[in-house]
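One structure is given below, represented as structure tokens, and several questions about it will come after.
Every protein chain except one is present and positioned as in the full complex.
Chain naming follows the written order as A and B, and within any one chain the residues start at number 1.
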Amino acid sequence: MAVVTYRDALNQALREEMQRDPDVFLMGEEVGVYQGAYKVSRGLLEEFGPMRVVDTPITELGFAGVGVGAAMVGLRPVIEFMTWNFALLAIDQLVNSAAKMRYMSAGQIGVPAVFRGPGGAALQLAAQHSQAFESFYAHIPGLKVVTPATPADAKGLLKSAIRDDDPVVFMEGEMLYNLKGEVPDGEHVVPLGRADVKRAGRDVTIVCHSKTVAVALKAAETLAKEEVDAEVLDLRTIRPLDTAALLESVAKTHRCVVAEEGWPFAGVGAQVVDTIQREAFDELDAPVLRVTGADVPMPYNKQLERAAKVDAPKVVAAARSVLYRD
Amino acid sequence: MAGTAVPRTRTRRRGLDPALKDEYRAWLRQMLLIRRFEEKAGEAYSLGKIGGFCHLYIGQEAVAVGSLAALRPDDYITCSYREHGHALARGISSRAVMAELFGKAAGCSGGKGGSMHLFDASLGFLGGHGIVGAHIPLSTGMAFAIKYRNTDQVAVCYFGEAAVNNGAFHEALNMAALWKLPAIYICENNRYGMGTALERASAIYDISERACSYDMANEVVDGQDVLVMHAAMERAVERARNDKHPTLLEVRTYRFMGHSMSDPIHGHYRTREEVEDQRKRDPIAVWSQRLIEEGFLDEAGVKALDQEVVEEVNDAYQFAEEAPDPEPSELYTDVYANP
Partner (left out) sequence: MTTKVVMEALSPTMEEGRLVEWKKGEGEPVAVGDVLAEVETDKAVMELVARTGGTLLKQVVPAGATVPVSELVALIGEPGESVDNGKPARAQEQGTQPAPGRNQPTSMPPAPEPSPRAASGSAGASGPAVKPTAGQAAPSTPAAAATPAGAAAGRIKASPLARRIAAERGIDLTAVSGSGPEGRVVLRDLEGAAAAETPAGGRSPAASAAPAAAPAAAAAPVAPRIVVPPSDGAPYTDVPLTQLRKTIARRLVQSIGPIPTFYLTTEVDMERAWDAREALKTLGDGPKVSFNDIILKAVASALRQHPACNAWWQDDRIRYWHEIHVSMAVAIEDGLITPVIRHTDRKSLREIAAEAQDLAARARSRRLTPEEYTGGTFSVSNLGMLDIDEFTAVINPPETGILAVGRIVDKPVAHDGQVALRRRMRLTMSCDHRVIDGATGAQFLKTLKAMLENPLVLVW
């Protein structure tokens, strides 16, 4: 197995899918000549030409709509948002157009498009550039929301997303692009809607996704020193949520902490907690706790930013609490 | 091709082509069908058989009929939420459209879309869309797909004049011109965005001039004359299909009814006199008069056509009323292709 970065894993997925299916094309700001704002599309313009690697004006609403329209007539666009912060300008196209077309037309018209780009906070980018919007999109029936945490998942999930006949919101992490990891050689497809146990454990389940997976793994190491055996469950896909995996893990550990980068109110964790309390009520030995980003716009100051972000000590503290160890 | 290179076409009188007699007749029939259909829909709405919003097309019939007549079956069409007329003119049966308004399973959108969301994929009729302006980029995307596949289809988008102040309009037209897409944007300028007159919302009153920003071909069209509409559309289609060049058509028309069924015909924003004045150029009267004048039809022929569509509409009404509701299980279908 080759060790590649998350960025290159995504690049591989794009390249392989564009080679496999001529209907797949990439569109977005700086994806072509510039080779991608984060170099995810490096080399694709040269290989596939400007009709399939399309640089757009800075018009998120416009090119998101173009993607939806192209998908409505059968193409498989991959629409890159430079970041999901900018995609707010296009949210109408995702929510009102992409998510609803199949339903409004009683199944006649689908939107097999992927909307992808980095989400969440990087470092000191301040309020407008440091937002995790998973729960916005996961709220919408008709959309799928995918949040890979590792290079292998990034590649496998992007390939699945491109092949999927529904609109997929694919959220990457700017801080993850340089993450290295083993990626299986050859055809590697990870199905949507399947969570993954990144670390097996008996005592407490830490539910996480995207960047919080690394945080949870680090927290699990700390907990291990306290003889707490934490299970790290990477949701990978927020919608559809892998309820079965969630319940299986909680039935094993009886305790659960949900870590997410986004804000607490109506966040992904809220849905996870709801699912657990409804479906696994009799398995719980403690209330499920959530660890989220602070309920504030992201500050610029480094110390304040650190305080606002989810980190391993916060996850460890929550885990101790659900274990009644604090 | 510069924006000013295309001659502006006003309501010039053109001669009729006897070879097209059946087509002319068909246009009149379609316009009559739309008129009677919308009248019936208004009646059904007031009886509570149609719910939600219901935006009638009465007064604008020549636009849909004249323009759609210039298209091929494989072209793509997107509309705003005032799209009953386009759906009928494109060929969706009056039964399927009325059943959709009634929310019935036999509706063209299975009862899930309603008045604002009529679809028929087999006819390339890709929806009525409910967010002002938001469907314009979709049409650009369809045009992009046509270019991507290198076919000679065109993508046509209908919207009202209020949408041109919307960012989506600019973004979509800019990209269409930038990428030279086979797109036709038909702005049905009925002079009011709901209750706001064009002059109160737009810094430029001639919407066609907006095309200059994108170096896009444009025309101002008399939307009350189906023949003129059709001719302008033929030119736009030619540009798109053959030259891969988009067009903005500003079609001057008028809605004889309120914005929606919950809006009075006059309201505070326009006078009864204005409406009465505009009614003098009722597109159906204009066209039937023309056909009579030129000997393609007589009064009795027009009446017979009218009687025919009234019967069709009555049949559609009865069909819609008797059609079953969607199965309760339909609630959860069509959300995802692969849930």
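Rule of thumb we're sticking to: contacts are C-beta pairs under 8 Å (C-beta built on N, C-alpha and C of every residue); 3 or more make two chains touch, one makes a residue touch a chain.
All values reported here derive from a predicted model rather than from experimental measurement.
Asker: Would you mind listing the shown chains in contact with the chain that isn't displayed?
Answerer: Computed over the complete complex, the missing chain touches A.
Asker: Which listed residue, A:Glu182, A:Glu221 or A:Asp326, touches the chain dropped from view?
Answerer: Once the missing chain is taken into account, the touching residue is A:Asp326.
Asker: With the missing chain put back, one of A:Ala224, A:Leu284 or A:Leu304 would touch it. Which one?
Answerer: Final answer for the missing-chain contact: A:Leu284.
Asker: Could you list which residues of subunit A touch the chain missing from the display?
Answerer: Counting over the whole complex, subunit A touches the hidden chain at residues 254, 281-286, 324-326.
Keep this in mind: only the chains that are shown with their structure count from here on.
Asker: What is the distance in Å between the mean C-alpha positions of subunit A and subunit B?
Answerer: 41
Asker: Where on subunit A is subunit B touching in the complex?
Answerer: Residues in contact with subunit B: 25, 51-52, 56-57, 59, 61-75, 77, 92-93, 96-97, 101-110, 112, 141-142, 144, 164-166, 240.
Asker: How about subunit B: which of its residues touch subunit A in the complex?
Answerer: 76, 78, 109-113, 117, 119-121, 126-127, 129-131, 134-149, 155, 167-168, 170-172, 174-175, 178, 333-339
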